[in-house]
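Apart from one protein chain that is not included, each protein chain of the complex appears where it belongs.
== subunit A ==
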Amino acid sequence: MSKYLLNKFLFTVDRDPELVERYREDPRGTVEWWEAEQANRLLSCHGGEASTWLRFEDAEREALAAHDYPRLFELGAHPFLTLTLFIAMFERDHEPLGFQTEYARRLAHMTLPYPDIAT
């Protein structure tokens, strides 16, 4: 389980306008690049102080590469991060609030208690 790394991907992409577009257009390529080049970056430090041990599990990598936000919910990614980034990428393709309601519909099979989001 690397919920922290899932969240780190969502967090770092969501705050960067260029990465938001890159992830929308090329999700698999963006995830591969990010895991190779960015996953171990300590966000408040220069590159020489990077971590050495962070990597996705296969299911996590695939969920990100497939833009599979219901699966990200099931894996315990932070729902706020997932929602914010996916709104940024796909709200534009729908009527106002259309994407948000479709998002809820695609998660309708989830019942309480929801997956644990603690990292």
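The working rule: a contact is a pair of C-beta atoms (placed from the backbone, for glycine too) under 8 Å apart; a residue touches a chain by one contact, two chains touch by 3 or more; residues count from 1.
One rule holds for everything that comes next: contacts and distances are computed from a predicted model.
According to its UniProt record, the chain left out of view corresponds to "Protocatechuate 4,5-dioxygenase, beta chain" among "Protocatechuate 4,5-dioxygenase, beta chain", "HupE/UreJ family protein", "ABC transporter ATP-binding protein" or "Carboxyltransferase domain-containing protein".
Not every partner is drawn; the one left out touches subunit A at residues 4, 7-8, 11, 14-15, 17, 42-44, 73, 78-84, 87-88, 97, 100-101, 103-105, 107-110, 112-114, 117-119.
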